[in-house]
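Only a single protein chain was left out; the remaining protein chains are all shown in position.
Here the chain labels run A and B in written order, and each chain numbers its own residues starting at 1.
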Amino acid sequence: MMKPSEPQRAAPECSPRRTQVAAGPRSPFRLRLRAVGFHLIALGVALTFLVPGAWVVAASLRQPGTPPPRRIEWLPNPVSWSNYTELFELLPMGRYLANSLFVAALAVPLTLVVASWAAFAMAQLPARWRYVLLGLAVALRMVPLPALWLTRFLVLSELRLIDTFAALLAPAWMGTSPFFVLIYYWSFRRLPPALIEAARLDGLGPLGIWARIAWPLARPATVAVSVLTFVHYWSDFISPLLYLKSEARYTVPVGLRVLQQLDATNWPLLMAGVVVMVLPVMVLFVFVQRAFWVGERIAGVQGN
Amino acid sequence: MPRSAVYSRLTLLAAVIMLALAGCAGSNNATDGGPSPPGGAGNSLPADRPATAEPSGAISFMIFGDTAEKAAYEQLVAAFEERHPAIDVSLIHIPGQSDYRQRLGVDFAAGTPADVVLLNYRRYAAYAARGALEPLGPYLERSTLIDQADFYQESIQPFIWEGQLMCIPQNLSSLVVYYNRDLFRAAGLSDPSADWTWEEFLAAAQALTRDTDGDGATDQYGLGTEVSIFRAAPFIWQNGGELVDNPEAPTRLALDSPAAREALQWFVDLQVRHKVVPDAVAEAAEDSESRFLNGRLGMFLNSRRGVPTYRTIERFDWDVAPLPQGKQKAGILHADAYCMPAVSENKAAIWTFIEFANAAEGQHIIAASGRTVPSLRAVAESPTFLNPGQKPANSQVFLDVIPWIRTVPIMAGWAEIEELSAEELSRAYYGQASLDEVIRATQERAQPLFTP
Partner (left out) sequence: MTHRRYQRSLLLLLLPFLFGVTLLVVAPAILSLGLAFTHYDGLSAPSWAGWANFQALATNQLFGIAVVNSLLFVAISVPLRTLLTFGLALLFARPRRGVGLYRAAVYLPTVVPGVAYALIWLWILNPLYGPLNLLLGSVGLPTPAWLVDPRTALAAVALAAVFQLGEGFVILLAGLQEIPDEYYETATLDGAGRLAMVRAIVLPLLTPWLLLVVLRDLIVSVQSSFTPVLLMTGGGPYYATLLVPLLIYQTAFERLRFGEGAAMTLLVFLGVGLLIALTYRLFGGWGYDEAV
C-alpha cells in the first residue's frame, strides 16, 4: 500500500551520479571481499551488543569483598559462585522466581484470548466499526503509561485488588498491549473472506470460526505475542512496585530492587541477581528466536 | 472500617469530579461542610473491652532496614506469637528509606496501611497532621505492662503531636563515630578520647587517608558520612548555630547564621579541602559504608542502626566513639517508633503487639541484636545493651550523650526539607557550587514548606 509513484520520481535524481560509481560487472573476488567486509562490520556490531553480557557474567563471578577490579576482567581469578548462593540465602529469590513465573503463566493465555478475540471481531466487523476500533487501539498505544499509574491505583484499590496477583495481571484484560491486538488484527485480515463466509453458512458462530479457522491459522502471531507477553510480565517493575505489599507476592524485578537497596554497590551480588533474572528470558528468546523473527515479520508489521 | 473509609473517600472524589465536570468551576466551597475526613477520629478512645478477652487475629508489621535488622524483628515476632498464640503477626520488610516512605504513602492512600508501622520522628508528623495515626497516649495510660515514666523522656517528647503521644518509641539512638581499630593502630593513632575535638577528629581522618598502592589515587579514606542536613546538624548545634529560627514554632531555616554557616563550611571542607572523605566519583563507585565494611575506611558516622550489620565483620576490630566536640555539647536524636494507623481494624491486637515490643521483654530482644539503644531506661542500662563482650565495646557512649541530645523540628514538611537540603548540600560538599549559593538556595526552596 505504498505510494507507487516515488521510485519513478526518484530514478532521475540518481542518474547524474552514474559516473561517480564504478558500475562494471563484479568479479567473484570483489564479491568475496565485500562479504568479508560485511561480516567484519556485522561482527563488530554484534559484539557491541553482546560484550556487556560477558562483563555482567564476569562481574557476578567475583569473590565478594575483594577490592574492585582496576582493569577489564573477562574472567575473575578466582572464579567464585558464592554470590549466587548468597543471593538465594539473602532473599527468597526462589519464591520471587516462582511468583514471576506464575503471573506470566496466567497472563499469557489470558492475553492471547482477549487480544485475539478483540482482533478477530475487529477484522470481521463492518468498516465503520473497524475504523473506530483501530483508532481506539492506536490511541491506546499513544497513552503514556505514567499518566495512568495514579488513578489506575485508585481504581484497583477500589476493587480491593491491591496486593493481589490480579493487580499485576489486570492489563491482560485489555490484551496487555494494544500492539498485541494489532498484531492479531493484521494476521486475521489476511484470512480469505470466502473461507469465513463458507464457515458462517455452515452455521458456525464467531467463536466457532475463531476456534476452528482463525486461531490455528494465526500461529505465527500467537508465538510472537506469547513471547512478548511473557517478557512484559517477567519484566514488569512498576505494577508490583505500586500494587504489591506483601513480600510473599514479590516478583523478581522487585526482588532486584530490594537487593539494590540492601547494598547499592555490592556489584558482584547485584550482577548475580541480574543474571538470574535475565537468563530465563534469554533462554526463551534463543529457543524461539527463529519463529519469533518469522512471526513478527509475517504476523506483525506487514503493512497489509 | 477501612473498606467504608475508602469507599466514602472515592465517592467524595467522584462527587468532586462530577461537580467539576458539570461546570461548577469557580465555586471554591464545593466540598465545604461535607463529611469529616475519614481516619481523622483522633479522639476515639479504644473501646472498653472486658480485660479478660484476649485479642486475636492477624496483623501486619512494616519495618525498614538491613537483613540483619530484619532478623531481629523476626525474633521479636516469634517471641510475641509464642506468648500470644491467638495473634498472627506478618512482617513486611522494605529495606530502603525512600522506598519505605513511598510504600507508606501508597498504602495510606489505598486505605490499607500495615497495622503497625515503624516511623522515624522526622517523618511521622506528615501523617499525624492528616489524622492518619491513632494516638497511642490513651493506650499507654491504661497499660498495666508499660509506663510512660519508664521511658527516657528524650525519646517520648518528639512523638507528642499537638499534646498527644502518637507513637511508642523503641529507641533513642544518636550519631556516633564507628571506627576501624586496626586502621587506627596501623596509622599510629590511639583510640579517640571521650572529649576529642573537631581538630583531633580531622587529624585522625587525615592520618587514615592513604594511597596504599602508590598509584596516585586514594584507596583508603579516613572518614565517610551521608551528606545531609541531618548529619551536619549536630555540628551546627555544637558551633552555636540552629537549624531553624525557633525550634518550637519554626518559620524559616536558619542555616544562614554565621555560626551555622561556619559549621557547614567545616563539614563541607572535609571533602572539598581536606579530601578525607570519598569524592562524588569514589562514593558512587563504592559507597562509604561498603568501604568501611570492607576495611578500607577509617571512621564512619552512623546511628546505632548499623550495629547488627557491623557485628558480621570478622576481618578487623571496631568500636564506637562519641562525636567530636565543638564549642558546646550537642548530639542528635535518632528515634523510631511503633505507630498505629487510624484505619486499622483490630486495634486491641495491634496494641497488644506494640505493648509487648516496648515492654522489657520485647526491647531486650531487639537490643540484643544490637539494633537499638533501648528507650526503656532499665533495658538501656542492662547488660543486654552494655555487655562489653558484644561489639561495640563502648556502647556507653550512646547513654553518655543523652543529656545533651537534641532533635530536628517536628513539622509535617520536614522530610521534604531534608530531601531538598541534601540535594543542595551535596553540591557544596562535592565542590560543584559554593556554600553561600547552596545556603541561599536551601533557605529559599525550603520556605514554602513552613507555611503549608
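Observations on the structure shown:
Here is the rule we use: a contact is a pair of C-beta atoms (placed from the backbone, for glycine too) under 8 Å apart; a residue touches a chain by one contact, two chains touch by 3 or more.
Here the structure is a predicted model, which is why all the values come from computation and not from measurement.
Residue in contact with the omitted chain (choice from A:Tyr84, A:Trp117 or A:Tyr250): A:Trp117. Checked against the full complex, the candidates A:Gly65, A:Pro109, A:Pro192 or A:Gly205 give a single residue touching the omitted chain, namely A:Gly205.
Against the chain not displayed here, chain B makes contact via residues 8-9, 12-13, 16-17, 19-21, 24-28, 30-31, 34-35, 37-40, 98, 101-102, 105-106, 108-110, 126-127, 130-132, 280-282, 284-286, 416, 423, 426-427, 430, 432, 445. Against the chain not displayed here, chain A makes contact via residues 1-3, 6-7, 9-11, 13-15, 17-18, 20-21, 23, 35, 38-39, 41-43, 45-46, 49-50, 52-53, 55-56, 59, 68-72, 113-115, 117-118, 120-122, 124-126, 133-134, 136, 138, 140-152, 154-155, 170-175, 181-182, 185-186, 200, 203-207, 210, 231, 234-235, 237-238, 242, 252-253, 256-257, 260, 267, 270-271, 273-274, 277-278, 281-282, 285-286, 289-290, 293, 296-297, 300-303.
To be clear about the criterion, only the chains that are shown with their structure count from here on.
Across the interface of their complex, chain B is touched by residues 65, 67-68, 90, 153-154, 157-158, 160, 162-163, 242, 245-247, 257-258, 261-266 of chain A.
Chain contact summary for the complex, chain B toward chain A: residues 3, 6-7, 10, 13, 66-67, 90-96, 99, 103, 106-107, 109-112, 114, 219, 284-287, 290, 294, 296.
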